[in-house]
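The complex appears here without one of its protein chains, the remainder shown in place.
Moving on, here comes chain A:
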Amino acid sequence: MSAGSGTGASAPVAEHGGGDVRGARRLRQVRELGILLALALIVAATAVANPGFLSGQSIRDLLLSATLLTILAVGQTLVIVTRSVDLSVGSVLGLAAFATGTLFAAFPGLPVAVAVLAGVALGAVCGAVNGALVAVARVPALVVTLGTLYAFRGVDYWWAAGTQINAADMPASFLGLGRTAVLGVPVPALVALAVVLAAGWYLASYRSGRELYAIGSEPHAARLSGIPVDRRIFAAFVVNGALAGLAGVLYAARFGTLDATVGTGLELQVVAAAVVGGVAIFGGSGTVYGAALGAVLLTTIGSALPVLRVSGFWQQAVVGLLILVAIGMDRILAVRAARRLRGGGPDGT
């Protein structure tokens, strides 16, 4: 994956004083290959247990399920790369999904595009709240988004007031979004693919994209070198919120049944997908392609468990374990890279 070109490419090893661009790129490729390998292993093992796992319908279902997580993981990557985190995405998704449904229930003849835009805009507003608190009030992102996770969810509960929106409240053309396919690929999966490619291209080739890595590597140095740090972080949060809003709209289109609990607890999976995909939680390194692979891996594990006759109750434990393994592996790789740069000297960090 070619995001490792340009100024920020040395991010993973920058703190050790090296500019080993090729090494950094190799490190990332090792990570992404590792995920692909794990993915292949799981698919193979599951297919052996039940050949039906590889049928066209089953793969289409898998792609569809991975869609939401992939979109959220892409947004989360933008934020984590700047050394922040957004834990409120699950609540934003829920809020946007419910808003979309409510909009259709209130104005049955509404064009689909307007509803989609409204959901995305609501997500962006939520992201802007987070971004303003983090970038302007300079409060740690973890605490802010932990707070807004509950605040947005509370708003959702207060708004829904125990009611539910059903598929009957929404036009068929909107619900069709979740079911139609182009060349056998479901539309939401295409949307997710477009988001991944666009974000990947932006992060790799645009000046402001590279600046996000610079901010995550060393915020102080980024500020001193004239990067508008606050504005970039704010923008990352707004985009992440908008993507969560988009995911909420897609959720509404796909599932049709909406209440205030939609998307609860999703943030853990999203952070897990990004971290498993090699996005360093310290910021400054990682690609959206890796995050997307992480999302597909998590989704595959989720759908493989029942096929392998493992209780679905294991899923959350597996997510937790994967996070720990991923950050542990990053740490080992970083320590080894540092050692190599120092000519085999002791670690000493």
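Quick note on the criterion: contacts are C-beta pairs under 8 Å (C-beta built on N, C-alpha and C of every residue); 3 or more make two chains touch, one makes a residue touch a chain; residues count from 1.
By definition in this document, contacts and distances are computed from a predicted model.
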Among "Response regulator", "Autoinducer 2 import system permease protein LsrD", "Amino acid/amide ABC transporter membrane protein 1 (HAAT family)" or "Succinate dehydrogenase cytochrome b556 subunit", the UniProt name of the subunit that does not appear here: "Autoinducer 2 import system permease protein LsrD"
Candidates A:I233, A:A247 or A:V262 - the one touching the absent chain: A:I233
Option touching the unshown chain, where A:G34, A:G147 or A:P171 are the choices: A:G147
Candidates A:V275, A:V288, A:I301 or A:A337 - the one touching the absent chain: A:V275
Residue touching the undisplayed chain, where the options are A:L78, A:L258 or A:I323: A:I323
Hidden partner interface residues of chain A, rising order: 15, 82-85, 133-135, 137-144, 146-155, 157-158, 219-220, 223, 229, 233, 260, 268, 271-272, 275, 281-283, 311, 313-321, 323-324, 327-328, 331, 349
